[in-house]
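Note that one protein chain is taken out, while the other chains of the complex remain in position.
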Amino acid sequence: MRPLHIIACVKVVPKPEEIRVDSETWTIQRDGVRSEINPPDMNALEMALALKEQHGGRVTVVAMGPPTFVLYLRLALAMGADEAYLLSDRAFAGADTLATSYTLAQGIRKIGDYDLILCGEESSDGATAQVPPGIAEWLNTAQITYAEDLEVLPGSGMVKARRELTGGYEVIQAPLPCVASVKAGANEPRFMDMERKAWAEAEGPLTVWTATDIDVDPEMIGLPGSPTIVDGVAQAEASERKREFLAGTPEEQAQALVERLRAYL
Amino acid sequence: MTKSLYGAQEASAIWVYLEQNQGRLTGVSLELVGKARELTDGRSIPLVGVLLGDQVSGLAQEAIAAGADEVRVADHPLLRQYTTDGYTKAFTELILAGKPDILLLGATPNGRDLAGRLAVRLRTGLTADCTDLRLEEDTGLLVGEVTGFGGGILAYIKCPDNRPQMATVRPGVFAVPAPDGARQGKVVSVPVNLAKEDIKVQVLEHVDGQGVDITRAQVLVAAGRGCQGDLALINELASLLDGEVGVSRVPVDEGWASRDRMIGQTGYVTRPKLAIVCGISGAFQFSVGIEKAETIVAINTDAEAPIFEQADYCIVDDMFDVLPPLIEAVKRARGGNGGR
Partner (left out) sequence: MASQPVDSVFLEDATWERVDKATGGAAASCFQCGVCTAICPWGLVKEETISIRKIVRQAQLGLPGWSDGLWLCTTCLWCESRCPHEVDITKASLGLRRLAWKERQVPPGLPTLLWNIYFDGNAWGRPPSERPLWAKGMAVKEFAPGDEILLYVGDDAAYDRRVQKVARALVSLLEAAGVTFGTLGEREPSSGDPVRSVGHEEYLAEMIDANARLFQEAGVKTMVTISPHCYDMFANRYPNLSGGFRPLHYSQYLLELIENGRLKFEKKLPLKVTYHDPCYLSRRNDICDEPRQVLRSIPGLELLEMERSRQDTLCCGGGGGRMWMETAGGERFSDLRMREAAETGAEVVVTCCPHCLSCLEASLSVVAESKLRVMDLAEVAHLALQGRTATSDVASRRP
């Protein structure tokens, strides 16, 4: 087998507590908010780096988003990734999961020679979990979603993974190339190596591709390529704790509580 | 614009994916049938359940009793176990033959695995993990309510042109309808073209139920010093709610519980939907492990305990007095809604 080439897809997401809806325009204000690498994507990246340590090969990171994401891709390089690509073009903006998975898949095709594509199970902002299966479909590969543990079986060109299911799990085997989405918390992402960080900032191999750099149909990217539309947004109720004290006898308290917890029962 | 494989003019009916696991229908499938029935009320839209598996036609009647007009059954030995490849191929053929207007799936791990793949194959839009559904008054378009940004934002999403309009729905947001055994419906067996080579993936092992992992628990019942070593009621409530038992540091120190159940800074950081915290005062090192819970209930004898500052519902009483009636009340409440 040739050296393993793992591609880790990452997304940069705003910190949830920073998000506000503009009460006049009813749009989400993303400007100037603090962001981070989507936490499950960090787990995917960690899995990629650990597999590289085990089997050799290289790790490439790919993201789609505005030029500011370069900063975060450098963090991925500082953690140990070998190179990074940012797909960045105004034409990509407004993409739903169909257009996003298409764009990423075309970027990945252009990077080429991939064996394993790792993504986080879902993003903390959109929380759809649909992009990894979408990439697998566009690239016509096997997919393993919600992987907790993933082994590359040397020589056989296969991966074996434990997938998390509702109240259980399964162990499945799939041929490479393969797309896997990694369960949040599947591992603990390593901290950056500061020497690598200095290298990443000075001369890290980071490439920015626009829509013309990758082979995309302009009708299938960004807002035009997205069949779903957002019909409105609203701020969910404040997340502050209710601190409601339930009074009465234990029986009355229990009954009052059950009435308030119906959604969970 | 990415065109779907068929258009809105050709599309009709609401389809619900009847997800089965080891020959049992998942609760969310019936919840969706119930909700779809409600959506079609007053409109002449057929409601079709779709069942994939190996010798699963016996489950069709359950969906009809819950409100389906028709159930299409795709029976094939290669569908005995869920695989992305097998289910996507069989389902795509069904969809292209039947051209549904709307397709609803439960947002379970396999439901989302399948939906994500199907949506791209059909080149259509998918609204993921909905917390509510409605049909737009004038257009009849499906509008899905989704939460984003850790639950802080609600968005309403629709798919005007591409078909089917797909949505996955979070388990538990709709009620399982009371079954009506007298309801009649059609059960249609549909052909399946599937060969071994179509399926790239091999399922080596399938296990229902697993070891302790409190970080994954949707419901956590947590005990601290106040339980004085007696976790019987805590265990009972946790299993009643399909949850896990978590503890603060004291029960671990005292040997009442194992370390893999410890919540907190030096234990596990958890994010359940519901946490019922009993007899724990709520020191900071504990509370950082539970604060991401959607809803927190605190039961403690000490009205001044800091845990009450971060709870949604607070009961100042002895957990041993409150838990028995609470367990009874939960049982009563779940009476008509069991077996999810």
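Chains: A and B, in written order; residue numbering restarts at 1 for each.
Note that contacts are C-beta pairs under 8 Å (C-beta built on N, C-alpha and C of every residue); 3 or more make two chains touch, one makes a residue touch a chain.
This structure is a prediction, so every number in the text was calculated from the model and none was measured.
Visitor: Just name the one of B:40, B:218 or B:281 that touches the chain not displayed here.
Guide: Of the listed residues, the one touching the omitted chain is B:281.
Visitor: Out of A:18, A:213 or A:231, which touches the unshown chain?
Guide: In the full complex, the listed residue that touches the missing chain is A:18.
Visitor: What residue numbers in subunit A mark contact with the hidden partner chain?
Guide: Counting only subunit A, the missing chain is touched by 15, 17-18, 34, 36, 42, 188-195.
Visitor: Determine and list the subunit B residues touching the chain excluded from the picture.
Guide: On the side of subunit B, residues 225, 249-250, 252-254, 259, 262, 265-267, 281-285, 287-288, 302, 304-306, 309 touch the unshown chain.
One rule holds for everything that comes next: only the chains that are shown with their structure count from here on.
Visitor: Distance-wise, how many Å sit between the C-alpha centres of subunit A and subunit B, to the nearest whole number?
Guide: Centres of subunit A and subunit B (C-alpha means) sit 21 Å apart.
Visitor: Quick check: in the complex, which residue numbers of subunit A touch subunit B?
Guide: 14, 16-17, 19, 21, 28, 96-99, 101-102, 124-134, 136-138, 141-146, 160, 163-175, 185, 219-220, 224-236, 239, 241-246, 250-251, 253-255, 257-258, 260-265
Visitor: What residues on subunit B touch subunit A, complex-wise?
Guide: Against subunit A, the touching part of subunit B is residues 1-2, 4, 21, 26, 83-85, 108-110, 112-113, 115-117, 119-121, 123-129, 143, 146-162, 171-173, 200-210, 215-216, 219, 241-242, 273-274, 295-297, 308-317, 321-322, 324-326, 328-330, 332-334, 337.
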